[in-house]
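After the structure tokens below, expect a handful of questions from me.
Omission of a single protein chain aside, the complex is shown with its protein chains in their original locations.
Let's turn to subunit A:
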Amino acid sequence: MSQVEKKAGLLRRTSSSKKPLKEKVVLMYDEIFAKEDPAKNNPRFWDELFLMKVNLEYLESKLESVDGEEVQRIQDNINSLFHHCIQALGEEHQIKVVNALQTLCALFRGVHQKNKSASGFDIINMLMGFDKAEQRMKDLMERLDSLLCGGGSESLKSLCLKLLLCLVTVTDNISQNTILEYVMINSIFEAILQILSDVSSRGQHGYDAVVLLALLVNYRKYESVNPYIVKLSIVDDEPTLDGMGMVVHQALTEYNRQYKDKEEENQGGFFSTFTSMVGSMFIADADEKLSVQTNEAILLALYEAVHLNRNFITVLAQSHPEMDIPTTPTTPTPTTPTTPLGTTPPSLDMMNNPELPLDPNLQTSNLLITFLKYASIVMQDTKDEHRLNSARLCLIILTCIAEDQYADAFLHDDNMNFRVNLHRMPMRHRKKAVDKNIPSRPLVCAVLDLMVEFIVTHMMKDFPMDLYMRCVQIIHKLLCYQKKCRIRLHYTWRELWSALINLLKFLLSNETTLLAKHNIFHLALLVVNLFNMFITYGDTFLPTSNSYDELYYEIVRMHQVFDNLYCMVLRVSTNTGQWKEAASKVTHALVNVRAIVNHFDPKIESYAAVNHISQLSEEQVLEVVRSNYDTLTLKLQDGLDQFERYSEQPKEAAFFKELVRSISLNVRKNVSLNTLSQGVLLKEFSTIS
């Protein structure tokens, strides 16, 4: 905490004293960029250099200004500088280490800015020299590893991570960053895990570590074997995974909290606040724009963990008392990994810690709940490209979760009931939901609610077809699990049915506009098949007999929609055109729904006629339905409970490439700002002590 204050104070000081003066360090830089070996005249040149405060701007601009021919000339000196930086990392004197780290940052960045077009090999050659590159990078990674894992200053560790982030994000496309090949060979994965497993280091560096990991995993993901992917997929140390989850949890919680604060602040101007509130989540002095993407980085990390590591699924359900203040270390997590009770003496005592919040209003939460809330906020508005991406990523994560059997098990666990306050968009035709009395239900209900909410709120001209597809597929996967395991979830299925029917209605009424861009038949088929699931397998997962009657009631009530849909698909499938095939599938899928409509509609009408009632009540219709089941025959359809499993490649590869690119850009911006201030902080820190 005191560091933050110090930092703030220091920042002010630097900004006031930012006058162009020829420092000694600048003179030394000039020497490096001269032809001569700087150490020739002054044998202690390198020693002295790293005692100087780094002037990042100058060094970078100097590097930038070097042109092709000059490169040849000064390459030896730059190689030498790089080499000495690495050596300085091993120094005892912390100042030297700090300066070396910063100089390295400047080197990486300067070289890349200069050589935007140059190949990766040229860059490596310029920095390290081809012949020595392997050894240099090995040394660098080893030094960084020991700095990160050692017991040294926290600020140093932070700076190490910044350097790594800087290195990882120097290119727009991470896969074109040839230097990372060495980071693959000399893995720092273990160091990252260690940071995440330790409570205190997680608190300070967890965010950077998680982002770094997420980015590293995405290096040449589809082209080669990425050791980080392999390693991440087999981690099974629970405290570490838990630590990772905690970092994500905290970041998302903080986002949710800020959103809520802002929302309460100005109830009216909702959309305007949305953009402005997001900012400054983790770095107090970062400007607002950065943070939307920052969340994408965290979300990407969550995705990679869920997607790659099956053990991570348990972390989702790991509950923690909800924390309002992100800076307080959350629930006591064991510091030492998987040690039996005896060998971790005092950690259990933390449970008796009086400082532990005993607030009776404290809600127990877990990563999944926080994620669902976050998703409900992000999904509210998908007009902006970033938010669209975030929403897409949220749905992809949910897809992975819905496919995982263990996750399904706890989603449906009757003993794990939670109240999940999802955010609902205020809309014309409905009041802002202020029902504080959401019942405590199994988590899957919240997921279904979220899906229903999305379906209802996104029927717009700029139709997010892709998101709708994912959404309906998630529902389908959950139903398949329920059917398979015979879980009779007490959920108000009616809301889902009517949302789905409304969706069909929307597709019908906007047929022409939508068909220009999307294959609406695919979505329609999925929706109709959801109804088929209920119709043919309702006996295995519906909670009450009544709910089956209600399903029929709902179909019969909205029969017009199904009739119109049938007419439409029939028309398209009889015409020759690109949608012929797709439409005819829908025609076949509709067979049972049509059978139901055709069977009950006359029955209801005759009932009305016989009893001389013009408008039948719901109860009366249900009565008709109940007494006429036996004469209705349905067709068993193929593969209703089968689904295509999610796979990132090839379908999603393009999306992730773009996502990583935008994350890289933002992390890079973030780091550059931050590295500076961090440096100032360190300098101050070390002179005082």
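Convention: contacts are C-beta pairs under 8 Å (C-beta built on N, C-alpha and C of every residue); 3 or more make two chains touch, one makes a residue touch a chain; residues count from 1.
Keep this in mind: contacts and distances are computed from a predicted model.
**Student:** Would you kindly match the missing chain to its UniProt protein name, picking from "BOP1 N-terminal domain-containing protein", "Phosphatidylinositol 4-kinase beta", "Gamma-secretase subunit APH-1" or "Cdc23 domain-containing protein"?
**Tutor:** Matching "BOP1 N-terminal domain-containing protein", "Phosphatidylinositol 4-kinase beta", "Gamma-secretase subunit APH-1" or "Cdc23 domain-containing protein" to the record, the invisible chain is "Phosphatidylinositol 4-kinase beta".
**Student:** Of the residues listed, A:Cys149, A:Met184 or A:Met416, which one is in contact with the missing chain?
**Tutor:** Candidates A:Cys149, A:Met184 or A:Met416; residue touching the omitted chain: A:Met416.
**Student:** Would you mind spotting which of A:Ala516, A:Leu636 or A:Ala654 touches the chain that isn't drawn?
**Tutor:** From the options A:Ala516, A:Leu636 or A:Ala654, the contact with the absent chain belongs to A:Leu636.
**Student:** Considering the complete complex, identify which of A:Val97, A:Ile487, A:Leu590 or A:Ile604 is in touch with the unshown chain.
**Tutor:** A:Ile487
**Student:** Extract the touching residues of subunit A with respect to the undisplayed chain.
**Tutor:** Residues in contact with the chain left out: 236, 238-239, 242, 310-311, 313-314, 318-321, 331-334, 338-345, 348-349, 351-352, 356, 358, 360, 362-364, 366, 405-406, 409-410, 412-418, 439-440, 480, 484-488, 535-536, 538-540, 542, 544-545, 548-549, 596, 629-645.
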